[in-house]
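With one protein chain withheld, the remaining protein chains of the complex are depicted in position.
Showing chain A:
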Amino acid sequence: MAKSMPEMEEYKYGFRDEHKAIFQSGKGLTPEIVRTISEMKGEPEWMLNFRLKSLDQFNKMAMPKWGGDLDDLDFDDIQYYVKPSEKQGKTWEEVPQEIKETFDKLGIPEAEQKFLAGVSAQYESEVVYHSMQEDLEKQGVIFTDTDTALREHPEIFREHFGTVIPPADNKFAALNSAVWSGGSFIYVPKGVKCEIPLQAYFRINSENMGQFERTLIIADEDSFVHYVEGCTAPVYSTNSLHSAVVEIIVKKNARVRYTTIQNWAPNIYNLVTKRAVADENATMEWVDGNIGSKLTMKYPAVILRGRGAKGMVLSIAVAGKGQHQDAGAKMVHLAPDTTSTIVSKSISKHGGKVTYRGLCSFGRDAEGAKANIKCDTLILDNQSTSDTIPYNEIKNDNVTLEHEATVSKVSEDQLFYLMSRGLSEAEATQMIVMGFIEPFTKELPMEYAVEMNRLIKFEMEGSIG
């Protein structure tokens, strides 16, 4: 009954276009490069100082001793800044043709833009295209790239930047703080509910270029925003580094949902720090999909610091040959009656490795707090592995913590059942995998759910046979 399946030899989005960057910083990292980046961006003095201090910090800190294998990561072999073109396009017509073609290859339908509140697509290190619907603007919502925000909204920027994740938080946060470029900045004023998701689409393009985007979202009291980003990167022979920092501030009674799907080429190190703070009765939701990369280390966090704050992390990780997904979540309960939910779904295949690494912490004041953690792993073959590493810290007696973990394989009987109705082995496996991640995909906006299913389908082809 074994049938041979077509192997996916090449990474589907592994094309490169001929777009020439205007400035490339060259490889390696020195204070001069940091100065040049800051100068080219015309940044204020305080940001230059912030960057230089962060660089010091980065140099002082040791590489993490836990998580994935970082031995092959050579900081001197990475290009830290590439500026793609002189100015940002304000309308779709102004966006350079080659870049449009790249977006076409990624399959972003132009019609989709009409439905998007604002499209902010990061191409290499700068946001080249950015548009925003007028009604959002009228409501006082700021949705721009982070560099522009620093120039045009200096007060609100400086008040919040680096407050959730200080440069000394970890080595990669320090690195990002020194060389950050691009990313999204969102400010939602009091009481404003953004009905349509705000979206950004970006990809790495220059070989050996680190992408260090920096996203800052501030949701003022009683507001709501859903931010969505998806990402694919082309294949390169040498290692690339992606190290983003995402800071989110959710004020009293506000709600923020942050949805990501990342589909990295198999040579990318994806080392990301994502953290939100949630005030009284605020809700923070991370919906986080990780496919591909050589190594991903990512643990979206919510600091529940106001009474009744809620946090959620819903994630999937897919690891194939030579890939390690070391992903999870952190929930830090600092206030009474805070609640958190973590649902982690992992799939390993072709010898891939998935690790769930999670922290659930209850501080002394977390009276009546509740946390629920559910980790499910689906292993598709005997070469693949999974690990679950939960850390719990409990400093208050009156809390509830539930943890459930399952590891399963695609069962022979399930495959037989589906195939007996005419589905091929590949279709049947895909259906079982889709069903497994359904709690995740059903939370995605429609077009992302479609893309997710397409990615999983490509990932599953060649998994069996």
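As a working rule, a contact is a pair of C-beta atoms (placed from the backbone, for glycine too) under 8 Å apart; a residue touches a chain by one contact, two chains touch by 3 or more; residues count from 1.
As a working rule, contacts and distances are computed from a predicted model.
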| item | value |
| --- | --- |
| Among "Aminoglycoside phosphotransferase", "Cytochrome c oxidase subunit 3", "Iron-sulfur cluster assembly ATPase protein SufC" or "4-azaleucine resistance transporter AzlC", UniProt-listed name of the chain not shown | "Iron-sulfur cluster assembly ATPase protein SufC" |
| Residue, one of A:198, A:437 or A:456, that touches the chain absent here | A:437 |
| Chain not shown, touching residues in chain A | 1-3, 411-414, 416-425, 427-428, 431-432, 434-439 |
